[in-house]
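Omission of a single protein chain aside, the complex is shown with its protein chains in their original locations.
Going in written order, the chains are labelled A and B, and every chain counts its residues from 1.
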Amino acid sequence: MKQITLDGIAHSYSGKASSDSAYALKPLHYVWEHGKAYALLGPSGCGKTTLLNIISGLVIPSEGRLLFDQTDVTHLATEQRNIAQVFQFPVIYDTMTVAENLAFPLKNRRLSKPVINKRVAEIAEMLDLTRDLNRRARGLTADAKQKISLGRGLVRADVSAVLFDEPLTVIDPVLKWELRSKLKAVHRALDLLMIYVTHDQIEALTFADRVIVMNEGRAVQIGTPAELFECPEHTFVGYFIGSPGMNLLPATVTGRHAVVDGNEIQLAAAYPDLPPNRRVQIGVRPDYASLTRSVGLPVQIRRIADLGRKRLAHVTLGRYPMVATIPQDMSDIGEQAKVTFDASHTHVYLDDVRVRGVAA
Amino acid sequence: MTFVLDHIGLSTGDMPVITDVSLTLEKGTMNILLGPTLSGKTTLMRLMAGLDEPTVGRIVSDGVDLTGVSVRRRSVAMVYQQFVNYPSLSVYENIASPLRVAGVPRAEVDARVREAARFLRLEELLQRLPGELSGGQQQRTAIARALVKRAELVLLDEPLANLDYKLREELREELPKVFAQSGAILVYATTEPMEALLLGGVTITLHEGRVTQVGPTALVYRRPDNIETARTFSDPPLNELAIEKRGGLVTLDNGRQLPAAGALSRLPDGVYRIGFRSDAVAIGETQSSGLVFPGKVAVTEISGSESFVHVDVGLGIWVCLVTGVHDWQPGATVDVRIDATRVFAFDTGGKLVAVPHIAMTA
Partner (left out) sequence: MTDKPINNRAWFFVLPVLGFVLFSSIIPAMTVVNYSIQDTMGANNFFWNGDAWFRDLLNPSTEIGARFNDALFRTLAFSFTCLAIEVPLGIAMALCLPRKGWAIGIALVVMALPLLIPFNVVGTIWQIFTRQDIGLFGAALTGLGLHYNVTQDAISAWITIVVIDVWHWTPLVILLSYAGLRAIPDAFYQAARIDGASRWAIFFNIELPKLQKVLVIAVLLRFMQTFMIYTEPVVVTGGGPGSATTFLSIDLVKIALGQVDLGNAAAMSLVYYLITLTVCWVFYTIMTQIERRRDA
């Protein structure tokens, strides 16, 4: 399969949607390419699981068509779709050993024993499960069980897409790192289309080639992790990605300057006159706002958070709270300091949507 | 009010679950229990609450021995991971329930419920049922119910684990403020080192039912007393290296020898395990001096402004944090240079023997 196409896919759980708000998933057009890794990122209720279930066939969309290459599969049953799905909690067959679990999908398709054994050995090797092949699946740890769930999906040679529904939810933080790099290694080795649903931005950004940020049933921005980080098109993306999220400060913008509560900030581009009575904000990530002793805008320090490998200062610029990064070598910070903004990473938002300036 | 656990132990049958835990928790402090799943965090909290009785040891609160006292007679409130609320009662009634049980007069109940609702931004939702609320709102109801009780000890067992990433961030900011006024002792259990760092306070690291270290969070992070604490309190996981030091030389498992630099030079001769965090390394195509290890990139993970590069150096796979977006391809050869001033050395028993010099900044 070369691609999956979403052609006006939309879904409303109550059948025909009467109004915009009745949609669990608003109309969406997108083409997923073979071999790439995608993440659907968003808060609970944003529609990402609904979208995943439409692709896997567990939900039939109320509008639109789903195409695998040129074939319309909108109403095709799940078992005929050549996809595999890994769920939030490990789904394994209790009574079987690891090897039998991995062999199960192949047995159902009536493949011959030698073929099955060879394939099971390959996948077990790839997922570091070879040692446990003859153990009862029931007695293993959560991360091993998730690997088995994944293995069952990969063992079928006809699988062209693997869908993940928040698979690392029950895994310990230390093991999450192993499992994530294992997923990436598998992705590269097998060259599959992978779609990963999560509300955790670290998982989404580290895993995916392209991230689709969703909110309230809508795809807000689609881009590479770098694009979403450096240049959020929507304040929601700025807020949702990055920990902490982007600082959003109400401002008035004229030409190359923005004024936040009396403080003037230089911008990297010239902006046209923005219509009055609309919400204008400038956004800058804490990573690009640095605390200094003497250069920049005066701020009051409310609190310092020590995160081990970096420190953040929660400050107020005029009336507005924001977060800035403290340089490694800065110590003895009192209650007052200054903050500088990296102009190339300071964006202007009109009614939550980014405004393009003209770089002179 | 001081809450003291005195050599507490709990065994089920002949299997020890909690071993020799002694803690002193001060009034108005945030105490974080940090450890992986099944390290004993929940069991320890249940002992503090009085839901289980310890096999050995005493629990003393302000001088009063509470060891056999049932939970109903202790001043304790608990918030669980699974948004526990009475499903048939409205939010108002949920929050009011501990007060009604205690027989508080109606006018006071109303005042206290509204105050708690205000703290947790639930005023609009007081008449709804828990089933109609989002996860975050349900958890805030559970927290309000714990707040309104004005308990002296508030136990929170991974309360944010079932919430969205962003919601977790927001609630994490709010929690300490919500309880600050009450002066209660807060005990917060979590598996994530980052949460401990963000919450501050005092961190108690647990490993297999034992306390491995207690201290101010930043201090425990920067100076783990033993290798278990270092492992628990590192995210990404701690990178490790086994060495043997003789004279000015350090020998690795694969026979290679390096000059002993930085903190290593001050070590007495012997066998050690070196631990260093992902940000204590630098990666480049070629590095000149110091503790340099050639390796192959296994996988690169990019998260916004930082990259995590997993490098196979033959002695293990190390996770290296690099600022900026770098996209080393798997299989690329790189050199990993460890900053010798930022490594921890642990002896064969797991105890810390050499620690990097840290400037404790305000």
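In the analysis below, a residue touches a chain if its C-beta (ideal position, glycine included) is under 8 Å from a C-beta of that chain, and two chains touch if they have at least 3 such contacts.
Treat the numbers as computed from the prediction; the structure is a model and nothing was measured.
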item: Which residue of A:Pro105, A:Gly283 or A:Gly296 touches the chain not shown here; value: A:Pro105
item: Option touching the unshown chain, where A:Val31, A:Leu58 or A:Ala189 are the choices; value: A:Leu58
item: Omitted-chain contact residue, chosen from A:Ser12, A:Thr50, A:Ser149 or A:Thr206; value: A:Ser149
item: Hidden partner chain, touching residue among A:Gln3, A:Ser44, A:Thr74 or A:Gln88; value: A:Gln88
item: Candidates A:Met1, A:Ala22, A:Met96 or A:Val170 - the one touching the absent chain; value: A:Met96
item: Residues in chain A touching the chain absent from view; value: 56, 58, 77-79, 83-85, 87-89, 91, 93-96, 104-105, 108-109, 138-139, 149, 152-153
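Operating definition for what follows: only the chains that are shown with their structure count from here on.
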item: Inter-chain centre distance, chain A versus chain B - centres from mean C-alpha coordinates, in Å; value: 25
item: Touch list for chain A against partner chain B, complex; value: 43-45, 172-174, 177, 180-181, 184-185, 188, 199-202, 205-207, 225-226, 228-229, 239-245, 285, 287, 304-309, 311, 330-333
item: Contact set on chain B toward chain A in their complex; value: 36-37, 134-135, 164-167, 169, 191-194, 197-198, 200, 217-218, 221-222, 231, 235-237, 277-279, 298-299, 301-305, 308, 310, 319, 321, 325, 330, 359, 361-362
